[in-house]
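A single protein chain has been removed from this complex, and every other one stays in its place.
Take a look at chain A:
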Amino acid sequence: MPIFWLVLIVLAIGAAGYVAGRRRALASAGGDSRHLHSLPSYYGSNVAIKAVVPAFLLMIVWLLVQPLYVSNTVSGMLPQSAIPDNSSRGLVMAEVRRAAEGMNNAVAQGLMSEEFAGNARADVADVTQRLKDAGQIVTSQVTQPILRAAQRYRVMNSTGGQMMTIAVLVLSVLGSLWGLRESQAEYRARNIVERSIRALLVGAASIAVLTTLGIVLSLVFNTVEFFRLYPATDFFFGLNWAPSFSGRGGSSDLGILPLLWGTFYISLVALVVAVPIGLFAAIYLSEYASPRIRSFAKPLLEVLAGIPTIVYGLFALLTVGPLLLGVFGDEGLGIMQAGTAVMTAGLVLGIMLIPFVSSLSDDIINAVPQAMRDGSYGLGATKSETIKQVVLPAALPGIVGAILLAASRAIGETMIVVLGAGAAARLSLNPFEAMTTVTAKIVSQLTGDADFASPEALVAFALGMTLFVITLGLNIFALYIVRKYREQYE
């Protein structure tokens, strides 16, 4: 039975359980809901929860475990002779899965009968031909062991599916019966329902946390793998970035310093652009602008934050780059060789960060109590004196936090630098030269035909890990500063 139908049936059992539980609880109180411990709908919900939640949990676990179990069993069935010399068990298993899937599709299309697909003595060539007829991609001749394994794979999967359907349905019915038995007037259904809601919320929060943990772990494992293949000192202190894909390792120089320098330089240019503009815009919006101007200027400024970074990248590549080249290129000052440069990417990145800085700073400036301003005005200070000497110093820790958050975004930004900064990794002070960043190199190391066992591809994880540690550090520092600031007025 397809999963979709199974889900629908379980939900239907839950819905029926809701109605029945509600009615039973009401009946137990003689039809007067005032004699119930909880509102009737809580009794219904209690039954529905007990019918649906355990059943779905079982289904999810089953769906996760079954493929692992089936693969392991089938893989153990494959004789050593079925695995060619230049291949691995994993690749052969992929072949088995493809064949099994192909057979499923062929059966579904009517090109192959169910008996034929399951026939252990079926002719290998015939099966291959029929699979090809059905439009299935079969890389090579399906061999006898692979066919056997694929048939076994299909059988196990279909029995597994049937068993799961039965188990889930039985659990669902049992759960609803249990819930119904409880639907008596004195039963505390409301507390149970509220506890389940809390469990749901806890579950949502832990999924978010666990995902982060998973991402970090995958980075860590691959980074460790990389450092096994490439010395860490060369990675962290190497001044040269020159990966070679042809030589398959050995001849590559994978020093992170030129990339970190590029990242740092571009972020610096971006912050030099974004911080003054964003901050001044925030001061204008929060202190000087009339409510009317503010009400349309602020959303307009925040539209900048909604532009996809790839569009900023195009803007850098097609507009800002040529513009800068016209001024600083060979026809102008002659210090710029091409449109892609630190300056191009930095300027555009800075524009992207303006709403980020201005919006956060605006909130922080608004959080400075009016009493501060009144105190200053009451002493005969002008508006600008008040802002300069009272409001900004009071908001400074928060503004520094906003700038650090903006910096961590600048460091992590990818698309603008891929398109705007060029691809050459070099250590140079000239902002009109092309440079590249850590993120841009992660993209270039992983796009295309990457062999994930080579240091040239694995270096991407080490780069990502380094970047992650840097931005995490910046974020923690920023949050620490922002929190310290908040304590002042509470």
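Throughout what follows, contacts are C-beta pairs under 8 Å (C-beta built on N, C-alpha and C of every residue); 3 or more make two chains touch, one makes a residue touch a chain; residues count from 1.
Simple rule for what comes next: contacts and distances are computed from a predicted model.
Its record in UniProt calls the unshown chain "Phosphate ABC transporter, ATP-binding protein", which is the match among "Ferredoxin", "Stage V sporulation protein AD", "Phosphate ABC transporter, ATP-binding protein" or "CidA/LrgA family holin-like protein".
Of the candidate positions A:Ala199, A:Ala371, A:Ala453 or A:Val469, contact with the hidden chain is made by A:Ala371.
Only one of A:Val127, A:Val357, A:Val390 or A:Ala462 touches the chain withheld from this view, namely A:Val390.
One chain of the complex is left out; on chain A, the residues touching it are 290, 369, 371-382, 385, 389-390, 393-394, 488.
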